[in-house]
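My structure is below; once you've seen it, I'll send some questions.
Every protein chain of the complex appears in place save one, which is left out.
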Amino acid sequence: MSTGQTWTVGVTGATGYAGGEVCRLLAGHPNLRLGGVHANASAGRRLGELQPHLLPFADLEVAPSGAADLAGYDVVVLALPHGESAAIAAQLPADTLVIDCGADHRLNDPEAWARWYGGVHAGSWPYGLPELPGQREQLAGARRIAVPGCYPTSVTLAMAPALAAGLVESEVVVVAASGTSGAGKSAKPHLLGSEVMGNVSVYGVGGVHRHTPEMIQNLSQAAGAPVGVSFTPTLVPMSRGILATCSARLLPGVDADAARAAYAKAYADEPFVHLLPEGQWPTTAQVLGANTVALQVAVDPDAGRLVVVAAVDNLTKGTGERRCSAPTSPWACPRPPVFPS
Amino acid sequence: MSTGQTWTVGVTGATGYAGGEVCRLLAGHPNLRLGGVHANASAGRRLGELQPHLLPFADLEVAPSGAADLAGYDVVVLALPHGESAAIAAQLPADTLVIDCGADHRLNDPEAWARWYGGVHAGSWPYGLPELPGQREQLAGARRIAVPGCYPTSVTLAMAPALAAGLVESEVVVVAASGTSGAGKSAKPHLLGSEVMGNVSVYGVGGVHRHTPEMIQNLSQAAGAPVGVSFTPTLVPMSRGILATCSARLLPGVDADAARAAYAKAYADEPFVHLLPEGQWPTTAQVLGANTVALQVAVDPDAGRLVVVAAVDNLTKGTGERRCSAPTSPWACPRPPVFPS
Amino acid sequence: MSTGQTWTVGVTGATGYAGGEVCRLLAGHPNLRLGGVHANASAGRRLGELQPHLLPFADLEVAPSGAADLAGYDVVVLALPHGESAAIAAQLPADTLVIDCGADHRLNDPEAWARWYGGVHAGSWPYGLPELPGQREQLAGARRIAVPGCYPTSVTLAMAPALAAGLVESEVVVVAASGTSGAGKSAKPHLLGSEVMGNVSVYGVGGVHRHTPEMIQNLSQAAGAPVGVSFTPTLVPMSRGILATCSARLLPGVDADAARAAYAKAYADEPFVHLLPEGQWPTTAQVLGANTVALQVAVDPDAGRLVVVAAVDNLTKGTGERRCSAPTSPWACPRPPVFPS
Partner (left out) sequence: MSTGQTWTVGVTGATGYAGGEVCRLLAGHPNLRLGGVHANASAGRRLGELQPHLLPFADLEVAPSGAADLAGYDVVVLALPHGESAAIAAQLPADTLVIDCGADHRLNDPEAWARWYGGVHAGSWPYGLPELPGQREQLAGARRIAVPGCYPTSVTLAMAPALAAGLVESEVVVVAASGTSGAGKSAKPHLLGSEVMGNVSVYGVGGVHRHTPEMIQNLSQAAGAPVGVSFTPTLVPMSRGILATCSARLLPGVDADAARAAYAKAYADEPFVHLLPEGQWPTTAQVLGANTVALQVAVDPDAGRLVVVAAVDNLTKGTGERRCSAPTSPWACPRPPVFPS
């Protein structure tokens, strides 16, 4: 794409938060063009009614979301509920780049899929987290890409370097705060503004959140051994953003300098991972709308734990869009990491 | 600039909200390059400490803000407290494009300046609201531009067409809701999060807000006769955005169709003013981070008034940045309206 | 009730915001006891699931909401959707004090009812705004009371004194900001936290909000002549509270002293209306959870208008509960204004 070639992208689930965010990012992309928006429930309506902030696309009519409707694009982005992507993807041409924002193709283990999502596993695709060792190479040229979940993106990038470098034991404790857009756009009483403003709540306690196996898969790969994850998600009064606080017991002899050095080395060449200067801590506001992770590490000698905090925008980095979203984080990227050259 | 020529921009007051927003927008601009950041109080510090979200500029050192420090840029943006711009601007080369985000050069009437701001009037500059009739021509080629205030931007674009078209009487009532960034970044107790969250308050009641004379100036020009403005600003629990609700008594015989037609005509060729489809009303969220105004008009036959609602981002359109901020509102702009060709 | 007699209260619609607020206030009331909670859709469920903050009542089972289910209480509070109260009330004993938080019995004019709500008018009841001249006497001993709407409560108390005292012309312009609980608890996409946080929107523009005729009725009674009202409601990112900014053209010779004197006199003996000291302006936070109105007045000599701002909690004063809610505003009330002696 360095040649300036333009790819035409079709987005289905464009009326939801994840799909709408993909459209927003496409609007600013020099090499990608939004070719059409699709959704089932809202087919036939004007996009402007459903996504008022997508003013440049306001007059687009939402088309249906069948595989036939999605034919002919260079790239198809599937932003659909879990379980709906696989059937559509199977009918799309092999040379179409299909990017699945859902969970259908993230897990490698069919038993894990069956336990956490139910039904038959559709098989795994290359996992769209290019910052993992060796992963960018697997993504280059791929025509099927599974976009990581929002929580796993933040937690994996926060803890993988420590586990890979042997800084910590293999039990990770994560408590993450998420904005409400992570729960999607379907109207449920507990997600009403009147309920969430001025309120922090917790859900999926006790390891029952579906993102847990995805974290375990990623972190175990980084560690080269099974890793346990205790994950507790909380809902906080903001629309977007995730702040993940992760910790693990330090192995003997690991100090703050060693920890910092491991992270500096792991992300030295990663344009979208910002290891903040010492003394500065991540905030979700600093990555709002950006394909950026803000990271900081600390060693707690009294408790004997490494604490790593990561901030992402659950709809941007969290949905796996890989192009920098210039206005918020216009880091110069020589090449969009996900889209193949 | 269609030739792709790049202009180097220096921003002073870059550590505040308005100056920081200019930097954010520059980051995404194809023809503009941030050449340096300046501020007095924070000179010598790392920009990343003060503007954590400006990650691509995090390592810039804040330089002092004297006229000598600002020499050598193609464009200088002054985002300083009211009264501080004039002295600096007077020392900058005549061929440097100086854009003043402050109030110093907005008002034409020295007596109005003396009454509302005090001291000696520094003279008026071309007013950076290209959507006003004939204004874009005055801005093309100008080397001194006064950026409109946030409230006046929304109110002027909301009511000027009705006054120019003779739809309403010359008394306008405005109640506007603003996010807290409009009050700036200096720490005051009533602006603490603990005070503003879950709270709506009112200030500057009774026509004492300094933006009132700027609204009167703009609307009187549009009407071709003196216009009275009753303006009440309110502070609402969000960081950014202004929603201005404006109304005036209808003149005899004016109906909804005539009102709508006048607005459709006034903004037919304006890429950054969106007269929404009938039945859709503006929200501040839909223009967040964008150089866009969302407008809607209604006629109230019982009360005999025209009601016009405008939404802007007080830091983007409100601070007069004239380039579309792609990710939020990537309207294709054939030419950046403010910067000369 | 000065004798300490206890009244047993049944609340239907107790699972909604208004009904839940009545339960909250009853919990702190020395002379009132919550006898039972009722609702149709949720009958049989535990109140604690539906109103988690009503911890003392968490184990109450929600009973059905038929007239027979509501028999036997000293007081029945109807917090039901508009149009559902009248049929139930008609079947309740004449000596039961029935307090209708809905609109069914607010309007005196059957034609106004038909135009704004549709269907047959159920007749009007004594209007539960004791601060209106002569109104407290009508409420004492009444066994049917219509609770004012949230917006009309704030607007009526803001403008009635000016109209009664002949300070202003008979055309009132109102722009009011409301928290989201005013829209109720039924899940609608535009009320999701993700939509309302960081966002201000407008609705019911052009005089189409159903509270308009109620304001006109109240203000016309105060003025002794027909009053026009231009009303625009806005939705702001908070759960509770209304800030109403009201203005009208000053009549000749009226100055700030005269305006202030009229309000001081009108509310001299009203424990729940706080005319703030000069220079202090109302905030919704200062009346949160309280049966209190905070008021301030200003004269704008340039615009020739009187501006009055009122803050109420839409669920407390706004729902017409008349007992002071101690913790937020524990004004000593010699007698609960609504409940008869």
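Going by the order they are written in, the chains are A, B and C; count residues from 1 in each one.
One rule holds for everything that comes next: a residue touches a chain if its C-beta (ideal position, glycine included) is under 8 Å from a C-beta of that chain, and two chains touch if they have at least 3 such contacts.
Here the structure is a predicted model, which is why all the values come from computation and not from measurement.
Contacts of the undisplayed chain with visible chains (whole complex): A, B, C.
Contact with the chain that does not appear here is found for just one residue of A:P30, A:G119 or A:G198, A:G198.
One of B:V196, B:V273, B:V287 or B:V307 touches the chain omitted from the figure, and that residue is B:V196. Residues of chain B in touch with the missing chain: 17, 179-181, 183, 185-189, 191-198, 237-240. Even with one chain removed from view, chain A keeps its contact list with that chain: residues 171, 173, 175, 177, 195, 197-203, 205-207, 212, 228-232, 234, 236-241, 243, 245, 247, 281-285, 288, 296, 298-305, 307, 309, 311. Although one chain is not shown, part of chain C still touches it, namely residues 24-25, 27-28, 46, 48-49, 52-53, 55-56, 58, 197-198, 274, 277, 280, 283, 285-290, 292, 294, 325-332.
We adopt the following convention: only the chains that are shown with their structure count from here on.
Inter-chain spacing, taken between the CA centroids of chain B and chain C, is 38 Å.
Averaging C-alpha coordinates per chain places the centre of chain A 45 Å away from that of chain C. Listed for chain B are residues 197-198, 283, 285, 288, each touching two or more other chains.
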